[in-house]
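Here the structure comes first, spelled out in structure tokens, and everything after it is commentary.
Only one protein chain is missing from this complex, and each of the others stays in its spot.
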Amino acid sequence: MNITPYIFWFLSVMALFSALMMVTSRNPVYSVLWLISTFFAISGHYILLNAQFLAAVNIIVYAGAIMVLFLFVIMLMNLNRETEPQKNRWLKLIGALAGGCLLLVMVAALKDAELRSQQAMVGTGSIGLIKVLGKELFTRYVVPFEISSLLFLSAMVGAAVIGKKETPETLKS
Amino acid sequence: MPINYYLFLSLALFSIGMVGVLTRRNAIIIFMCIELMLNAVNLLLVAFSKMHHLKNLAINPMIGVDGQLFVFFIMVVAAAEVSVGLAIIVMMYRNVHSVDIQFLNRLKH
Amino acid sequence: MAMLSFPHIAYLIPLLPLLGFLINGLGRNHLSHRAIAWICSGVMALAFAASGWVFWNLPAGAPTILTAFDFIRVGVLNIPFAFQLDALSALFLLIITGIGFLIHVYSSAYMHEESASQYGRYFAYLNLFVFSMLLLVMGANFVILFIGWEGVGLCSYLLIGFWFRNPAYAQAANKAFVMNRVGDLAFLIAIFWLIARTGSVNFIDLPMALGTVGQSAKLSAMDITGITILLFIGATGKSAQIPLYTWLPDAMAGPTPVSALIHAATMVTAGIYMIARSNLLYTAAPLVLTIVAVIGLATALLAATIALRQNDIKKVLAYSTVSQLGFMFLALGSGAYVAAVFHVMTHAFFKALLFLGSGSVIHALGGEQDIRKMGGLKKSLPITYWTFLIGCLAIAGIFPFSGFFSKDAILLSAFLKSPVFYAIALFTALLTAFYMFRLFILTFGGSFRGMEEQRHHLHESPLAMTLPLMLLAVLSVVVGWIGIPEVLMHGGDRLAEFLSAVIPVASGHEVSHATEYMLMGLSSGLVLLSIYVAWSRYKQYRSEESESSLTRFLDNKWYVDEAYQAAIVQPLHRLAGWIRSFFEPRILDGAVQGVGRVVRYLSQQIRFLQSGQTGNYALWMVIGIVLILSIQFFIRK
Amino acid sequence: MIALLLVLLPLIGGGLVFFLPRPAAVRPLSLLMALSTLCAVVLGLTLYAGIDSWSFDAEWIQPLGARFTLKGDVLGKWMSMLAALGSVLSVLGSWNTDRKKPQRFYGLLLWMQAGMTIVFLSADAFLFYFGWELALIPAYFLSSIWGGERRIAVTIKFFLYTFVGSVLMLIGLIYLHGLTPDGSFQWQAFRNLELEESKQVWLFWLFFLAFAIKVPLFPFHTWQPDTYEQVPTPVTLLLSGVMVKMGVVAMIRWLLPILDIGVFIWSDVLICLAVVGILYASLIAIRQDDLKRLIAYSSIAHMGLTVAALFSLTGFSNNSNVVLQYHLIGFQGVMLQLFSHGVNIMGMWLLADRIESRFGTRKLSELGGLARTAPTLTIFFVVIALANIALPLTNAFPGEFLQFNAIFHAQSPYRIVFLIGSGLGVILSAIYTLNMIRRIFYGETNSATENGLRFSIAEALALSVVVGLILLFGIYPQAALDFTNEYAWEYVKSIDITRFLTK
Partner (left out) sequence: MNLLLLAAFWGVLMMFLSVLGISRSRIRLVAQWGMGLLFLSTAAEMQGFVLYDLNAPEMLRVDRYALVLLAILSGCGFLYFLLSATDMAKVGSDYSEYFALIFFVFCGFVLVLSFTSLLMLFLGIEIVTIPLYILTGADKRNLKSNEASLKYFLLGAFSTGLMLMGITMVYGARGSFSSMELVGASGIPTQLLLGGLFLMLFSMAFKVSVAPFHFWTPDVYDGAPTVFTSFMATLVKVAAFAGFFRLFDHAFTSLTPAWQVWAGVLSVCTLMIGNITAVFQQSVKRLLAYSSIAQAGFMMLGIYGLGGVAKEGMVLYAASYSLATIGIFAVLTRMQDYTLEGFNGLAKERPWVAASLTIFLLSLAGIPLTAGFLAKFYMLQAAVEAKYGLAVVIVSVLMAAVSVYYYFRILQAMYFRERSEEVSFPVFSSGFVRVLMLLAALILVMGVQPGWLLRYLYF
């Protein structure tokens, strides 16, 4: 008797349901909350896959920092009401159809591959541990790690450029 | 777990995110949908990493680390993107007091 | 003269008029009337002298070929710029230069009122005309002949339109050139055909091509028929036969001496010359010969009927030329090449005489050409009167004038061909006599019907004009005697003997002397009768003759011009107009522009895809992805 | 070196003229450059006639395998002479016309000549294409800047139309390039390809369209009358005198020898097009009131004949010398006519330009009576116009004569139809030419034409050269035929496709 499949199914259903709710919620704040719930479900999957580090980061960074930022912006803009006017019904339908078709196509294309016999290692395996990841990150992956700093630098500069208020004086100088 | 399950789950999440992008008008929610898509990718990456790990356990126990590290980098990038993206949305909001992308139609044809 | 050998002198013949052309053409603004006249007539006189020398010194037997240089020599095709001197060409040389000279002399007085530069231009053209005609008859192959052929066409074009201020004249000139070109096209195709089969266009190679000499024939019966028909079509253009004759009467727009030149010595006889030249081919194509005869006969009759009702002195003469040319073709078609050449010769003299005489009349009347406004000119223009009379008698074929002999030969040949032909030809001859004397009587007989002031100015022409008239009159009488038929005088047909090297004497069936006498008598008697009828009918001419549908039909020249207009010119014109104003801009260019328009239209439509809506953009992307993936995964494979 | 010189002289000369500071010196300098090119050609034909002096080969774009190969075969020599002559005539002919920015005008003119010379001389397909377009660009600017009222719309049509053709040809070139074993653009390499029929059938059209548009062949001609009408005449002179010959030269060099089977398969269609074009253009010319358009259509008709003759040369000889001999006859006609038509049409443009600039109109209906007031013009015009319709003893006659022979010998069941069709063109050409002469020169003068017209020395010189050439090749065409004979013989042997039968 293995409990893993049950956890898997539970988390999956939760993730899907929350995602659907996120997309369909009219109130942005609800959307954020449903998204956070999705993230939790995904984190649960990570734990199931024994990717502890990622599970933690996902909660802290995504569900914690990023989603709070979203929430913050929504609050700032006072968008926490169901103000969003609805898109053209047809466009919505087509959009949903297109997304559905994509899913269908991908699933149909991939379902009968040899992938069927493959298993993902659940519950065990050391590669998700901080120790292993950290060692890799600072040896083989040090170059991308360093370079991602550039990404942050540019994002920082960018946010500063965008965020600064343009005044006539600054323009003149 | 069969890898197919993970594959279809994340494809489903990915598609849900995509449908959100296609159907919503609020820029922030669209952005959130994109984040959902990224998370679907992350999940699949982790699953694949575990799959390869399982497959090659005997040859090289380190196989599969790449996938998880990639997820880490995706998160990094996502964070950077969020900072810039939200800044842009706020700037937009400052100018037009709306984040409805349907009003973004000065540029066309 | 010791320096000058036969080839040198032969070369001189065409070169002299060319020289005259160049001097006058380039120097016309700097030369006086007198100088121009002297130069032109001088070169013609010299050319005549040279022709005479060549004529007498012509080597017997095989023709003399003088090759100046290679005109076109490509592969198997060799077209030398060569002259062929034999009996036929020598004879024509004499006629052309002789009559040409007289016409030059005559013109020097006739055109005296033109300004010096126009005068020079006129004579330059005249010289060029003679040069082209000399090229035509001297050419040793079809191409050189064709060069001259086109050259005379060009000159006639230039001269017909000489008085260029009158648009109608220019129109007439165009018509002449274009109709000639129609014939020329057929001629050219015949040449191509000949080249294709034999690789040669030289006259001396014809026997070989026909297989009469040496190896087997290169030309099949089909080839010969085709080539001869095409050549004949060419001849109908140049020699004004049905269906291409209508330009000739219109060509009267030019100065009268030019008409004389065209009708008598040059141009229109080219067709006869060409067929006589290629008689070997024609003899081998009996079917074509019959066609030639029929066409000739029909033309002769048609033109004669039209001439009956013409009132313009020159037009009557023009139609008479067409008719006489028809006679000549009848002779050719009957295989009597010599008779045709003979008639060319006699016709040259009396037609030149008649035209120059008519020029004298017109000159005296200050440009009047309508015979209804003439009459009674006998007293004031005695020389013209007498010479014109001789011309009329000659053309009517009264013994012993030259026309009698040549026409008699033709009638005889027609009789040999078919009695029906003979009957029609005889009838035509009667008509000829009738309309010529109608013309003569209306012009010179009765009393003057013109205006008073014209009457005061009536005068005989100057010597430079009358002298050629008198000379021609004498010649018109005597020239027929070189071809006295065998029946009248044994060995009298010196012409046939002379030409026998070029034109083999046909060994056809002969008619008995009795029949010949009878035919001769019949035609002479009927012609005299016809003259009498004309005299009795027109001696008291006052005003309009009676109108009937037949006369109206004749007045309008059988409506041939109108038919051509309606059947060819107008449809072509309309088609061209339709193409120009509809098909070209709308359909062809429209298609080109249409591509541009479609692109612009698409551009206008496609840019609406760019709706500005971010959601739509993403949607398009996803649709693209779905399409590509589904095709890739489910349809390709 | 001569070959290189022929390209470099106008190229550098054009550059010099283009940047000349003083407008006054422009015309003498450009005349000098044009004349020196002509001298170079003449020198190349006489003193330095060896094949060495007419060949030039240099490394060019190595990665592509494109080389800068100029090879003056007889065709090349013959046509570069025409190009040099055209440029001299066009400078002379516009000697007294004042234009804004003459430096640019004449500079571009010389560059155009350089491009055309490259086309005529190049033995490398890439270089050929280069020259093909190089000639077009200056023409575009010349036309658009100095042209008539509708110049912008018309020249873009002209440019686009020819451009579409040439890029299709480019594809063909690239394709053939890909098939060569060593990745070469050399003519010889293309020639050695021996493509199978299935490829030739469609490859043919890629090339043919470009050339047909250039010539132009019915129904691809619609750019031409508009362009000639709007373009300044010295340019038209080069366009119709020399540039349209590029199309035929290209067919001779790049189409018939390389895609011989394709050409043969389509030859019936092509000759048919050409013949229809002759009749069609002639008919339009009859109803044309605009002098320049009339000349343009006449050019279409005459080039149609040349093309018809050219395509009549393909086929099987079965190694029969006689058939080849007849092909030789036809090809000689094409060669002669290429030059003759160039000379004649240039003469026509010189005169048309003079008439337009003097009387301010080129409508036939607004002219008239010039024979009285402008006799010299009349003589030149009549001589050149009659040469244009191939009157004997003018230069076009031997050419057209031989060409008709070619059509007569075409290996087509319809050759008689073709012959008669193109023959009718001869009649129609007489009609429109005489109409034109009649309407310009005959009749009464009007206020515009009563003052007549005098030629300057330069113009008279240019016209005299034209007339001189007309008479020279009219009376003694053998001079030209001898020059081209050997080449023509080799050529007709080379385009014979009998060798494919034996395979």
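Residue numbering begins at 1 within each chain, and the chains themselves are lettered A, B, C and D in the order written.
Simple rule for what comes next: a residue touches a chain if its C-beta (ideal position, glycine included) is under 8 Å from a C-beta of that chain, and two chains touch if they have at least 3 such contacts.
Everything numeric in this text was worked out from a predicted model, so none of it was measured.
Chemist: Could you tell me which displayed chains border the chain that was left out of the figure?
Modeler: A, B, C, D
Chemist: Sort through D:Pro21, D:Gly178, D:Gly360 or D:Pro413 and give me the one touching the missing partner chain.
Modeler: Of the candidates D:Pro21, D:Gly178, D:Gly360 or D:Pro413, D:Gly178 is in touch with the missing chain.
Chemist: Check each of D:Leu9, D:Ala34, D:Leu134 or D:Ala189 against the chain that is not shown and name the one that touches it.
Modeler: Result: among the candidates, D:Leu134 touches the missing chain.
Chemist: Considering the whole complex rather than only what is displayed, give the residues of chain C touching the chain that is not shown.
Modeler: 596, 599-600, 602-604, 606-607, 609-610, 612, 614, 616-618, 620-621, 623-625, 628-629, 632-633, 636
Chemist: Could I get the residues of chain B that touch the absent chain, sorted low to high?
Modeler: Residues of chain B in touch with the missing chain: 3, 7, 14, 17-18, 21, 27, 30-31, 34, 37-38, 40-41, 44-45, 48-49, 51-52, 55-56, 63-64, 66-67, 69-70, 73-74, 77, 80-81, 84-85, 88-89, 91-92, 95-96, 101, 104, 106-108.
Chemist: I need the residue numbers on chain D that touch the omitted chain, in ascending order.
Modeler: 60-64, 129-130, 133-134, 137, 141, 144-145, 151-152, 156, 159-160, 163-164, 167-168, 170-171, 174-175, 177-178
Criterion: only the chains that are shown with their structure count from here on.
Chemist: Comparing A-B against C-D, which pair counts more contacting C-beta pairs?
Modeler: If we tally the contacting C-beta pairs, A-B comes out ahead.
Chemist: Averaging over Cα atoms per chain, report the distance between chain B and chain D in Å.
Modeler: Computed value for the inter-centroid distance: 65 Å.
Chemist: Between chain A and chain B, tell me the centre distance in angstrom, where each centre is the average of that chain's C-alpha atoms.
Modeler: Their C-alpha centroids are separated by 5 Å.
Chemist: Could you tell me which residues belong to chain B and also touch two or more other chains?
Modeler: 18, 22-23, 25, 102
Chemist: Could you list which residues of chain C touch at least two other chains?
Modeler: Those would be 615, 619, 622.
Chemist: In their complex, what parts of chain D are in touch with chain C?
Modeler: 157, 160-161, 219, 221-223, 280, 283-284, 286-288, 322, 324-326, 328-329, 332, 369, 371-372, 375, 386, 391-393, 397-398, 401-402, 404-405, 408-409, 419-420, 423-424, 426-427, 430-431, 434-435, 438, 441-444, 476-478, 481, 485, 488-489
Chemist: For the complex, which residues does chain B have touching chain A?
Modeler: 1-9, 11-20, 22-26, 28-29, 31-33, 35-36, 39, 42-43, 46-51, 53-55, 61-62, 64-65, 68-69, 71-73, 75-84, 86-91, 93, 99-100, 102
Chemist: Where on chain A does chain B make contact in their complex?
Modeler: 4-5, 8, 12, 15-16, 19-20, 22-23, 28, 31-32, 35, 38-39, 42, 45-46, 49-51, 53-54, 57-58, 61-62, 65-66, 69-70, 73-74, 76-77, 79, 84-87, 91-92, 94-96, 98-100, 102-103, 106-107, 110-111, 115-116, 118-122, 125-128, 132-133, 136-137, 141, 144, 148, 151-152, 154-156, 158-159, 162-163
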